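Apart from one protein chain that is not included, each protein chain of the complex appears where it belongs.
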Amino acid sequence: MPKTPGSKPARDTSSDIDAGLVREIALLLSETDLSEIEVERGDLRIRVARQTFAAPAPVAAAYVAAPPAMAVAAPAAPAAPEHDHADVLKSPMVGTVYLRPSPESKPFIEVGSHVTAGQKVLLVEAMKTFNDIVAHKSGTVTAMLVDDSSPVEYDQPLMVIA
Amino acid sequence: MPKTPGSKPARDTSSDIDAGLVREIALLLSETDLSEIEVERGDLRIRVARQTFAAPAPVAAAYVAAPPAMAVAAPAAPAAPEHDHADVLKSPMVGTVYLRPSPESKPFIEVGSHVTAGQKVLLVEAMKTFNDIVAHKSGTVTAMLVDDSSPVEYDQPLMVIA
Amino acid sequence: MFEKILIANRGEIALRILRAAKELGIATVAVHSTADSEAMHVKLADESVCIGPPAARDSYLNIPGLLAACEITGADAVHPGYGFLSENAKFAEICADHEIAFIGPKAEHIRIMGDKIEAKRTARALGIPCVPGSEGGITDDDEAMRVAEQIGFPVLVKAAAGGGGRGMKVARTALDLSEALATARTEAKAAFGDDAVYLEKYLEKPRHIEIQILGDGLGNAVHVGERDCSLQRRHQKVLEETPSPALNQDQRQKIGEICADAMRKLKYSGAGTIEFLYENGEFYFIEMNTRIQVEHPITEMISGLDLIVEQIKIASGAPLAYRQEDIDLRGHAIECRVNAEHPATFRPSPGKILYYHPPGGVGVRVDSAAYQGYVIPPNYDSMVGKLIVQGRTRNEALMRLRRALDEFIVDGVDTTLPLFRALVRNSEIQDGAYDIHWLEKFLAAGGMDHHE
Partner (left out) sequence: MFEKILIANRGEIALRILRAAKELGIATVAVHSTADSEAMHVKLADESVCIGPPAARDSYLNIPGLLAACEITGADAVHPGYGFLSENAKFAEICADHEIAFIGPKAEHIRIMGDKIEAKRTARALGIPCVPGSEGGITDDDEAMRVAEQIGFPVLVKAAAGGGGRGMKVARTALDLSEALATARTEAKAAFGDDAVYLEKYLEKPRHIEIQILGDGLGNAVHVGERDCSLQRRHQKVLEETPSPALNQDQRQKIGEICADAMRKLKYSGAGTIEFLYENGEFYFIEMNTRIQVEHPITEMISGLDLIVEQIKIASGAPLAYRQEDIDLRGHAIECRVNAEHPATFRPSPGKILYYHPPGGVGVRVDSAAYQGYVIPPNYDSMVGKLIVQGRTRNEALMRLRRALDEFIVDGVDTTLPLFRALVRNSEIQDGAYDIHWLEKFLAAGGMDHHE
């Protein structure tokens, strides 16, 4: 049977522990999607945790050769949460994204450009076909999330129009 | 599956510990969806935890033929928690328990008997040898947890002397 | 050999293909819908590309998306798995047009075998036994009797213009024939305005037996024994075994050689399966599947071949490295398709797997893309995985299956594990005495009623 650790005799009084503080931290953890908060000051340490059970899903073990530097998968996930979901223009298809009509041209739009819903803002090439990608709303382009000529996945965030 | 019963406060009997604080933290854990709260100050450490996912440990699947009615394993577990741990006389060996010196005799003791520490209260037969089982403390036999001639495991509770 | 294979599928077969590619040292690209971003093969692949939303038509069946994924990752071959685009001749052609190797047979052979009438015609021409019957419509009773006696009773009288069971009558003996003819003609006339009927051999309790073949497209082909897939529910295979308890070595060799020979004539390329109904010692062609099949592992267990590896090698242009006499089948193997379904009602049970513990030990193989915490999406089939066992004898395999089933834990969703635990303890299954109707009868008779 696993013994509970820390069965050492306690001599100190507990009255200096601020139960309200513990409560506050615990509730904070409940509210957020964090899994653990630990606070330490002097000899006071408070730790609250939740087993989120974000079960460590099978992942290629550490020794697996690092995947080739492929821009496709990585940027999507981290980029998304920073922006209001409704502002993000996502790729409707898998392919290669182009920011300008031809290599010599200027980009369709840049960060700071004002766009109107339906305006062509990017191209995605798939099967030798260039597909127009249009703004899903009117507004100002506040962030460009892809590089010119880079591969994009379906649903990958392309830019933010706020 | 064995759910951890509620909370598990730091195991200690020190009267210095503010039981109210432990209770408060434990209730806090119950209220929230957290799995662990740990508070430490000086020598005092309070940790309450809950096993949030009742990890179903591998068990023989339902379709496995029911084990033969074997008195060995089953009774031990349910019986134990009902009694104060220190009062339970446990089997020091695996074997067959006898409540009387011979089939014709009266039992060594019965529920209600007063026994003194060291007094022979049972026999456990193993390898054709009868081993005396003696009372581990003086007191009154408040419960007999095994039947005559039944098999017992190591550490299986035999009787309660309160 | 290929540099990088794109796996145009999902679930356990995607993982199966990934494993084979890794073992060959070939890089892998997983494509997936938004519903499958947490799939195991996606996590294990060298690269992954999201190709569309959950609906298969927009993702796994999305040919432009798949080709774009090949383009941006530089994959030089595509493995289609089973289902989805695996028997889509157009996809095979488009791949060829884009200079991407399609790991499967020539488009021409996919097309032939995808057309029921053309497939049967080709099979017959190649010497594969088909259900015997009259060549065309019959109007004369004497001619009908001649044909019936030739193909043997019972015979099925079918409306030539028919379909859907209308105008179909069984004549069990010669005495029944004229009445069956009359009734069928009347019904046919009423239903289709045409009283022409034709005769076909009627199979009462057939088994489903299929032959695994491999061809290299250069005229070399072998068969790798049979699989008995008679345990079916609603035409879905549930449990498969090899060898079939119904065949002896002569029958196996004879039908196997017919199939291998047909594939040599056809210059078939890749893995394929020729499916038969089997009754009273005779085989009757149903169809040919021009792809890897779900139940391929049992053939691997007794042959020692890795069929996915063989598919890849063949697609890369390698001739078969073995002849028929090198194929040495040993022991017995059984596969159970473990689905996320209620074991008695078969109600699908998608959801999160809360605890997962597959069985291990000698002679046990688990092909599954499931893991603890994995959410089985409601969008696709309900397969959790395949439990495959092998033993030196059928009895050893059955006993092994029994103990492996008892170790297998999948919590959080319903699974068909309890069904298999019941089947492996059933004396008719143990005796091998089952046909394609057995399982549905077993279920209809309340075989799983005592399941909680």
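Chains: A, B and C, in written order; residue numbering restarts at 1 for each.
Convention: contacts are C-beta pairs under 8 Å (C-beta built on N, C-alpha and C of every residue); 3 or more make two chains touch, one makes a residue touch a chain.
Since the structure is predicted, the reported quantities are computational estimates derived from the model, not experimental observations.
Across the entire complex, the residue among C:G65, C:G256 or C:P297 in touch with the chain not shown is C:P297.
Listed by residue number, the positions of chain B touching the unshown chain are 55, 57-60, 64-65, 67-68, 70, 72-73, 76, 93-96, 125-127, 129, 151-156.
Take chain C: the residues that touch the chain left off the picture are 15-16, 19, 22-25, 44, 297, 300, 304, 306, 330-331, 355-358, 360-368, 371-372, 385, 392, 396, 399-400, 402-403, 406-407.
Note that only the chains that are shown with their structure count from here on.
Between chain A and chain C the centroid-to-centroid distance comes to 42 Å (mean Cα coordinates, whole Å).
Those residues of chain B in touch with two or more other chains are numbered 53.
Counting only residues that touch two or more partner chains, chain C has none.
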